[in-house]
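Here the complex is missing one protein chain, while the rest keep their positions.
Just so it is clear, A and B label the chains in written order, and each chain counts residues from 1 on its own.
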């Protein structure tokens, strides 16, 4: 992008990747690339980490980001022992929290809950996952990782593999990719776990896509793998059959272009065989590491501005 | 109060509001009013947050207070996975903790436990609730809020509404009010949840009070509402009947003087209707916010003195 635009991030909510333009996404990624640990930057700031649904990985990543910038963290993981079990409304809970903290990072099982909270409180809210809906900071770290290894976010062939129906990371990523040029998507999933029509509609006319049940990884620049969860299948045998068909093993990787990168939001169970980790394609641990600078950048932007 | 007295708070325990004179209460409130976040003030200090009974709100409030002053927090919430489940005595647990921390903040289901711990350890102990007994920091933030909106703690008509039998916040508050002049109390509760005789005895001859089962809010300067808990009633129908009678809704608020303020220790379930939140009387979220400066002041006072 010719000239880099300046945005006023301070006090902004980060709820859905849909709210971010290409320029805004690139602005976050630029900040993430430049940010360095600085124990003075967020001194005196308090992040409330509200994980109504536990998630070690995302929670530790945000907490690490805050610690690396000198900020402090309060919060909970799971609702056991919280005032929610005493019957308190989500609204009252967060109206209390906003009297303590400077920013809310939240995960909640209910779609739309992050937006609801953002509408309720006056401090900025960062959505760390609301049901099957959105997980924008995951998408930003996915894009950060793609850009790091391909030096571009345009002109890419990207395969999304696995559970495209319920996986919020692939939903967020697909939508984010509509912001870029010359993207082609290959949607690889079992027939019962295809990308929802609503997402396909958002792609239509902007990002060309093909749908297939076959694990065809040829010509792709990026292969983004997600976990297929047992509980999505009424029949365990059906699940076992399907699961095997989407495992990325050494054999499957023979299809890959030399420059292709393999991503996965983690945790994986057995969608990617452990011996694949040694291949130069395997970038999922770089991806998880990139969560820290991306979240450092976001926290810095919404708390103190650019 | 003519001249402001200086107290030596350093190393003091805060166990019961009964231990505090009017001058001491006012000293805490003055400190709370003046204190500002300062990431250097408690650098190097460690607060042990021992919640043998979980309480998100109080725990987050204390933790925020410590963070705002640069201190650090260790501790637990709930006893699952602690050495208590291995059969360790409370005495041994806190004798260990005093070797790690500079101050203990504790909640425990047993009445008298906070005093027991204070008698056991040499570091200061702040009671964050022991059974139905005491919750002095809640009372201090209640008084702070009343003073903020009425500019005085004397010459007030105060209504306590709801469960006056088991609610430790109303017990602490009633006793605190004996320190002030020209207080009148109206005790509004279902017959089976009346204020315990022991508390009434402490009021006798000092604070005039009336008892009623009727939700009469007229002429009051402060209405302090508490939750009526289902488990207090042997009969669910009895509970449903009673609960409805003490709901503060828009209609009930028509009885209020313009300057009356509504308080509630939170969490509320439905004792105060959500549409009341928009009225100028509603001060319960200010009240919860005031927990932070009051606890900052107390932590500062017991850790480094005034």
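By definition in this document, a contact is a pair of C-beta atoms (placed from the backbone, for glycine too) under 8 Å apart; a residue touches a chain by one contact, two chains touch by 3 or more.
Small disclaimer: the values here were computed from a predicted structure and weren't measured.
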Message: Touch as defined at the start, partner being the missing chain; which of A:24, A:64 or A:89 qualifies?
response: A:64
- request: Based on the whole complex, identify which of A:185, A:247 or A:288 touches the chain you can't see.
  value: A:288
Field: Residues from subunit B at the interface with the omitted partner, ascending
entry: 43-44, 46, 48, 72, 74-76, 80-83, 86-89, 91-93, 95-97, 99-101
- line: Missing-chain contacts on subunit A, rising order, are 37, 39, 54-57, 60-61, 63-64, 67-68, 77-78, 266-269, 274, 285, 288-289, 292
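Going forward, only the chains that are shown with their structure count from here on.
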Task: Return the distance between the CA-based centres of subunit A and subunit B, expressed in whole Å.
output: 41
